[in-house]
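Every protein chain but one is kept in place in this view of the complex.
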Amino acid sequence: MRGYLFRKFFHAAVTIFIVIVINFFLFRIMPGDPVRVLIRSPKISSEALERVREQFGLNESRLVQFWIYLRDLFTGDLGTSFNYRQPVIDIIIERVPATVLLVGTATVLSIVFGVLLGVILAWKRGTRLDIVGLSISLILYSMPTFWVAIIMVMIFAVYWQIFPLGGMGMPGVYYSSYWAELASKAHHLFLPAITFALILVGEYVLIMRSSLLEVMREDYMLTARAKGVSNRDLLRKHALPNAMLPVVTLIAINLGFIVGGAIQIETVFSWPGLGRLMYNSLTNRDYPVLQGLFLFVTIAVIGANFIADILYRYLDPRVKS
Amino acid sequence: MKLLEVENLTTYYKLKEGYVRACEKISLQLGQGEALGLVGESASGKTTAALSLVKLLPDNARVMAGKISIEGRDISRAMEDELRRIRWKEIAIIFQGAMNALNPVRRVGDQIVEALRIHEQMTDKEAYLRTAKLFDQVEIDPSRTKEYPHEFSGGMRQRVMIAMAIACNPKIVIGDEPTTALDVMVQAQVLQLLEKLRRESRMGMILITHDLSVVGETCDRVAVMYAGQIVESGPTEKVFENPAHPYTRALIAAFPNIEGQRHLAQSIPGNPPNLLSLPPGCRFHERCAEVFGPCSTEEPQPVELSVGHTALCHLLRGGVSA
Partner (left out) sequence: MHNTMVKNERLALWRKNFSGFWSIYSQNRMGLIGLAILIFFTLMALFGPLLVSITTLSIDGVTKVLHPPTSGFWLGTDDLGKDILAGVIIGSRVSLLVGVAATAISMIIGTVVGIVSGFYGRTADALLMRITDVFLVIPWLPLMLVMAALLGPSLGNIIFVIGITSWAGTARIIRSQTLSIKERPYIERARAIGSGDSHLMFYHILPNVFPLIFANTVLVAAVAILSETTLSFLGMGDPTRITWGVMLHFAFSMGAVSHGAWWWLLPPGICVVLVVLSFTFIGYALDEVLNPKLRRRDQ
């Protein structure tokens, strides 16, 4: 187990380093004078430009720039935002809780319902319910995330005004109590979280269903039945632990997709998280934020993958070095 | 009173195209401490017959008729609840070890304890102790109960299956080709083990196999199956010395005798009939070397040749016996 852990960790570390390098060079391949892009005001004097160049170390060689970049990275300095005039790292950290709340809720919902529905559909295989369920999952899977979000907003926030149009709460409002604030937050969270969960659930249903169908055919299921194991325990103790394994793998594979989904959902719902930060900084060409965010998110995904690998090893004893 | 008595068990599989007549009027008997060998080619219905006893069949199987009694108690009409109690406690099955008869994500000890918890009244601690003792009986290091199935070799896995099967002291153990996937040396060890356990506990054993030599060594009685029917059954010695049914004769001839004269093993030409659409008359007549008149039109009835020795063949009408 320890060898496995070490190998995976090393793998992740190397990948992170490569990503750091890519991140650095990506933003230097911009066509044109980098300083011109950094400073958008056209009326700046050439002396001021020169000073900015000095400040950003753009007169040094690439290698030195890279070294400065690395050094700053280790001290947690991701630069300063153009728009907000604040350290990028602060801006990012500020918005992490909102995204974690949204993504976490959606992921939990989608896994729980995905597994549940997958089991039900496998049980009712071939019936009309199964076909309807499969079709819906397939169609949801083919829809662009942001579009589903738009439809949800239209139905539940514009047509039937059950939910707010967006945001995480009402800015500038004083709440009567802590519970009122919590309720308001939950009210705002509901629609984006459900939407996100809808997007994700389709795949889980499909995987869970096919995985369970495969497992039911295995010999050890017959052995368990022959032992007199009850139907409930057959499912809980024999079928599910084996059928869930591909689902765990799927969660890991999905992490990249979840990031993409978060960006879209937060944009449509104006949810104040990392996704919307990315969208805003794109529109405003706030490159320091963009660069820092890209690195942050990618490292987070690699880290999550690593954790998923460990988890899988724990769940499936057949995985050896 | 016999340990197990099966009368006219008939099981079909329902397909879109019709019924597959997998077992037709199977009758078996097993006495206390007896070993019965159930022999036949693949898809002859041996496994279906065994699984029919405890209704472990797939959804499209239908037990059309038959009476099954254990120690005089009729269990043919038992409902699922009662069946679950009978399974393992009274009839246990040792499946082909192969890759997957054990749950790969649970420890082997846990899987045996699971059976104990269902059928026996004992605490967890007692159950684990018993499991360790069982491992001893099947000659595996008791500390290995904490390991996972993939950590055992094929032969060891089969022993684990055996330990699990005898855990609740069943009255009858059915071994479904328990040694087919193993090499010859390991096969011998496993068979010896089964023998030892049987003698120690007086449990009845049904050994399903396609290997006649195994039957010859270990079984008191033998039943030969072909295309879903028992074509001959009787005490092993009698059947081997004086096989009455042409199929049995052909089977025995197909097995080279290591001691006897050297001659080429003869295979039986042709293929077993399609159980979806059977030809009329005797199911073996298309491949039979001694086929004659009524074979292709009338189904043969069981003929008793001597005490306990029966065969299903037109040639024997008139009571021709050894």
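Labels for the chains are A and B, by order of writing; each one numbers its residues from 1.
Just so we're on the same page, a residue touches a chain if its C-beta (ideal position, glycine included) is under 8 Å from a C-beta of that chain, and two chains touch if they have at least 3 such contacts.
This structure is a prediction, so every number in the text was calculated from the model and none was measured.
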- Item | Option touching the unshown chain, where A:26, A:93 or A:186 are the choices | A:26
- Message: If I consider the whole complex, including the chain that's not displayed, which of A:165, A:234 or A:248 touches that chain?
- Response: A:165
- Item | Given A:73, A:150 or A:194, the one touching the chain that is not displayed | A:150
- Query: Which positions on chain A touch the chain that was left off?
  - Reply: 14-15, 18-19, 22, 26-27, 29-31, 138-139, 141-147, 150-151, 153-154, 158-159, 165, 255-257, 259-260, 263-264, 267-268, 278-279, 282-283, 285, 290-291, 293-294, 297-298, 301-302, 305
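As a working rule, only the chains that are shown with their structure count from here on.
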- Query: How many angstrom lie between the CA centroids of chain A and chain B, rounded to a whole number?
  - Reply: 55
- Task: Note which residues of chain A are touching chain B in the complex, please.
- Result: 218-220, 222-230, 237-238, 241-242, 245, 315-318
- Which residues of chain B touch chain A in their complex? 54, 56, 83-89, 92-93, 95-96, 98-106, 114-115, 118-119, 148, 150, 161, 164
